[in-house]
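A single protein chain has been omitted; all remaining protein chains appear in their positions.
Let's look at subunit A:
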Amino acid sequence: MAEPLICLKALTRVFHTDEVETHAIADIHFGVPRGEYVCIAGPSGSGKTTLLSIIGLLDTPTSGTYLLDNQPVSGLSGPERARVRNERIGFVFQSFNLIGDLTVAENVELPLTYRPMSSAERQRRVAAALERVGMAHRGRHLPSQLSGGQQQRVALARAVAGEPLLLLADEPTGNLDSKNGDAVMALLRDLHRAGTTILMVTHNPEYARQAQRTIHLFDGRVVEETVHERVA
């Protein structure tokens, strides 16, 4: 087994709202080796998004340790966390989250503008990423001119343009019909084959089977792990 890219130990996240304590995730332990494709499943409210956001450095755990690439992330400042997100993590959201004022190409370029990189290099990567998701011909369109499936493909291109170590996807097919969903899943599979580590939340058991392993959450805890046979 390759060295773990993600290592979670005794991770908890407690939300306090109006005297009510919600243990969104509680005592999570697990590791994800480089290059693995992991699915996170569980009923609504079980803590999937919370877990993903902690792994994605969008949120901080209440307690526990999180080592990303053997580095503890708890000591990082806000700007440092932003830099890690920018350079090492790619996000795909259920609702695409493309920026409406920017063209498709500009959306893909966006994370690259937050790091030192020449414009030519950025253009090259944008073109490559759009090529990869089959959207090269729509670079100049605005997101509102695309269908949902096309928007999610652009979002995928944006997530991988920066060549992240880790791709996080929270119900990437949640807003898509099955045909478009299948297309997005196929793209994720391609990315995995190319070596990207993927953590994906999905409710769809069929899509879950694409991953190598599914971690089942219930009430913020890991209740079961399924290792899938390689189908391909």
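The criterion applied here is as follows: a residue touches a chain if its C-beta (ideal position, glycine included) is under 8 Å from a C-beta of that chain, and two chains touch if they have at least 3 such contacts; residues count from 1.
Following the convention adopted for this analysis, contacts and distances are computed from a predicted model.
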| item | value |
| --- | --- |
| Chain excluded from display, named as in UniProt, from "ATP synthase subunit a", "Putative ABC transport system permease protein", "ABC-2 family transporter protein" or "Kinase inhibitor" | "Putative ABC transport system permease protein" |
| Full-complex contact with the absent chain, from A:69, A:87, A:163 or A:219 | A:87 |
| Touching residue (missing chain; options A:17, A:118 or A:144) | A:144 |
| Identified contact with the non-displayed chain, of A:22, A:53 or A:226 | A:53 |
| Chain not shown, touching residues in subunit A | 49, 52-53, 56, 58-59, 78-79, 82-87, 91, 93-101, 110-111, 113-115, 142-144, 146, 148, 151, 158, 170 |
